[in-house]
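Left out: one protein chain. Kept in place: all the others.
Labels for the chains are A and B, by order of writing; each one numbers its residues from 1.
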Amino acid sequence: MSTTAENKAGFGSVLWDYLTTVDHKKIAILYLIGGLFFFILGGLQAMLIRIQLIAPDNEFISAQFYNEVLTMHGTTMIFLAAMPLIFALMNAVLPLQIGARDVAFPFINSLGFWLFFFGGIFLNVSWFAGGAPDVGWTAYAPLSLFSESHGVDYYAIGLQIAGFGTLMGGINFIVTVVNMRAPGMTYMRMPLFTWTSFIASVLILFAFPALTVGLFLLTFDRLFGGNFFDPEMGGNVIIWEHLFWIFGHPEVYILILPAFGVFSEIIPTFSKKRLFGYSSMVFATILIAFLGFMVWAHHMFTVGLGPIANSIFAVATMAIAVPTGIKIFNWLFTMWGGNIRLTSPMVIALGFVPTFTIGGMTGVMLASAAADFQYHDTYFVVAHFHYVIVGGTVLGIFAGIIYWWPKMFGTMLNEKLNHWFFWLFFIGFHLTFFFQHFLGLMGMPRRYWKFLPDQGLDLFNLISTIGAFGMAIGTIIFLVNVVMTQMKGEKVSGDPWDARTLEWAIPSPPPFYNFKQEPLVRGLDALWVEKMQGNGKIQPAEPLGDIHMPNRTFVPFVISLGLFIAGFGVMYQGAMWILAGIGFATTFGAMLYRSLKDDIGYHVHKEELEEEGDGSNG
Amino acid sequence: MAEDVLKSGNLPENPERATLEGRNKFMGFWFFLGGEVVLFASLFGTYLALRNSTVDGPTGQEIFGLGLVFLMTVILLTSSLTSVYAMYHMKNNDFKKMQLWLGITVLLGFAFLGLEIYEFVHYVNDYGFGFSTSAFSTAFYTLVGFHGAHVAFGLLWIISLMIRNRKRGLNLYNAPKFYIASLYWHFIDVVWVFIFTVVYLMGKVG
């Protein structure tokens, strides 16, 4: 996972390198490792859930533990697996796609990762400190106030820390796209993955603060005697639901849009055709994001908001199907008339299309407010959001990892194992979740520790559990593939897929300064343009000169560690307040240090660059 | 090149946006403020939902004193103006005057913060209006307190910038820092205008 020189340098220095790095490519690797770790953890929790539900009236795990597991499964998968894995891809690819040497805020980029990391660890400490949160990932008040263990406090503070990190990551990518594009890289020449990541970042910026506030209110109520959600004191429990879903609905688009972007890169590459209807794809992305903020109350149709509000939100939600449909058809017509190569990323993309279409279909069904009175909080909903999040986001992430693996590591995952992974995961997925639609319609609510015998629910639950094992085996094969590939360490060229966009114009893995000379972009699919009209190499936009690079820094780690420590103090209070003191002092001290100490970076000199060859892929 | 950014004197017209780093900071901070708008909007929404949930505690009408709050408003708005002067002098490359006006801004900020603390103490001691008194009190202290915390953070930020750069003057490296600190200060003022209207005026009138 690192260059040979560093391997020779020994474990300690590699560790230090990663703890202090501000290089977006290394931060991508950190996000990838962190995200995969939590993905496995969340997957194990999913297996516990499915084993518990393998048969009626099962006593495999206790009710209390079951609630903890289901809460942590949702929370982990959304905040600690899907989000960081998307950030991994964004970090690895986005700056390269727009021809930037780095992101706009390398320091903040690193801070974002370490906040996510410590937030995730903080949340999971709860397992060993009296019990994990047990109120669902939505943590509806007042159940979240009734919960007796410190689990919900871990949830609120852990997500708060991780959420700050996400917010910073979002701002970083917005500014990177706005300010750091190479000459000629106009907005309408940006690859679609960059576009969708950009829009997702905007969503992060405007959605996460609502969660921040919600979590603060929850923390105040639980730890500091606040009354936001206490009906006895005039509080209103519905406020939490609104705040949570004002964040929560855009969040699902934050998860899915970058996945759309990934497929919009893979499908043209392996069809050897430019993306069909590029501008309408961009427009559809923006429209989805915009509408995404208008529909949060469709998670609350049964709350009793009244028929007027329900109708408005129902129709607004249905409207989202239109731009999403545009995307599906544009992908299909990108393949139309193409020369389709069935590589593993392409096969995953082909698996995604029907799966996501089904998820979209059930989404429209759920949007029908009255009908939702039957679907709401049943396994129908569970099936729906797994079809969009696993069928969309997770497949997108895996397709993206496999597709950009050579760019990130300079090696190629074994294609045969990739296909095995995909088919096991894909078939397992459909077995697991397709029948859950019917379980819901047959009267099985979600978050049920037990279902009873003689209610006609046995068979589909059993099939669902069997499918889950298929997904688990598929994932294991993927991990084996990763380990084997990295052990072998066979290097590949900079452009092993014969791809179209700028990131494939430089070596794999790219040098730490990415582009020796700023590239000149001459059209959409910059590399393809050069392949067709030029000599296959990107023209430089500037003469070779010194390159300005940011310094490495340990400060982001320290800032995040401080908040991690402070979290315990705030939670346990009493004598533990001292921890809060130490923690906040560490954090603010580190911030002050950062603010006072000049950090102007350094330069890679022209002479050094000249020694290193021509910097194109080869 | 790298060292150039630390040289003071002879700066271009908009020193805060003269370098790529400066432009990034400038733009990133605007986006950050966009996020802050959502943060305060959520807090305002919560406050509006709970402003009549006073249970047995006092209502806003009973405790708010518009005189004090009006004074606070004047002070904070004035501090916004003084920070504009500071930025004006920054663009004229007059470091001393910039420091002076920033100093006045900080003093006004402290005055505001002091009055706010006095206000809170007054509510708690004279009306028994604590954080846990009712849903209204919790929402009130959270909204106004969040703003107060922003003010306090802004003060520490500006002070540390002033102290750090007191000797070396203005350069391309610190100009963006001063500039975004003043942006932040304006933002805080704008939020306060909304608090003054939504919390105090609306609370007093109806």
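Quick note on the criterion: contacts are C-beta pairs under 8 Å (C-beta built on N, C-alpha and C of every residue); 3 or more make two chains touch, one makes a residue touch a chain.
As a working rule, contacts and distances are computed from a predicted model.
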**OP:** Just go with whichever of "ABC transporter ATP-binding protein", "Anti-anti-sigma factor", "Spermidine/putrescine transport system permease protein" or "Cytochrome c oxidase subunit 2" UniProt uses as the name of the absent chain.
**Re:** "Cytochrome c oxidase subunit 2"
**OP:** Check the whole complex and report which displayed chains the hidden chain contacts.
**Re:** A
**OP:** For the chain that's not shown, point to the residue among A:Trp16, A:Phe60, A:Trp127 or A:Phe373 touching it.
**Re:** A:Phe373
Subject >> Full-complex contact with the absent chain, from A:Val14, A:Ile33, A:Met47 or A:Leu143 >> reply: A:Leu143
Original post:
Where the complex has a chain not shown, which of A:Leu19, A:Ile40, A:Ile328 or A:Ile582 is the residue touching it?
Top reply: A:Ile328
**OP:** Decide which residue listed in A:Ile40, A:Ile238, A:Met294 or A:Leu592 touches the omitted chain of the complex.
**Re:** A:Ile238
Subject >> Residue touching the undisplayed chain, where the options are A:Val14, A:Ile33 or A:Met442 >> reply: A:Met442
Original post:
In the full complex, which residues of chain A touch the absent chain?
Top reply: 62-64, 66-67, 134-136, 140, 142-143, 146, 231-232, 234, 236-238, 271-274, 276-280, 302-304, 306-307, 310-311, 314-315, 318-319, 321-322, 325-326, 328-330, 332-333, 335-342, 350, 353-354, 357-358, 361-362, 364-365, 367-374, 376-378, 438, 441-443, 445-452, 454-457, 532
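By definition in this document, only the chains that are shown with their structure count from here on.
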Original post:
Approximately how many whole Å separate the CA-defined centres of chain A and chain B?
Top reply: 33
Subject >> Touch list for chain A against partner chain B, complex >> reply: 104-105, 108, 167, 171-172, 174-175, 178-180, 205-210, 212-214, 216-217, 220-221, 224-228, 230, 233-236, 239, 242-243, 246, 546, 548, 592, 595-596, 598, 600-603
Original post:
What residues of chain B sit close enough to touch chain A in their complex?
Top reply: 1-3, 5-6, 20, 23-24, 27-28, 31-32, 34-36, 38-39, 42-43, 45-46, 49-50, 53-55, 131-132, 134-139, 142, 157, 160-161, 164, 173, 177
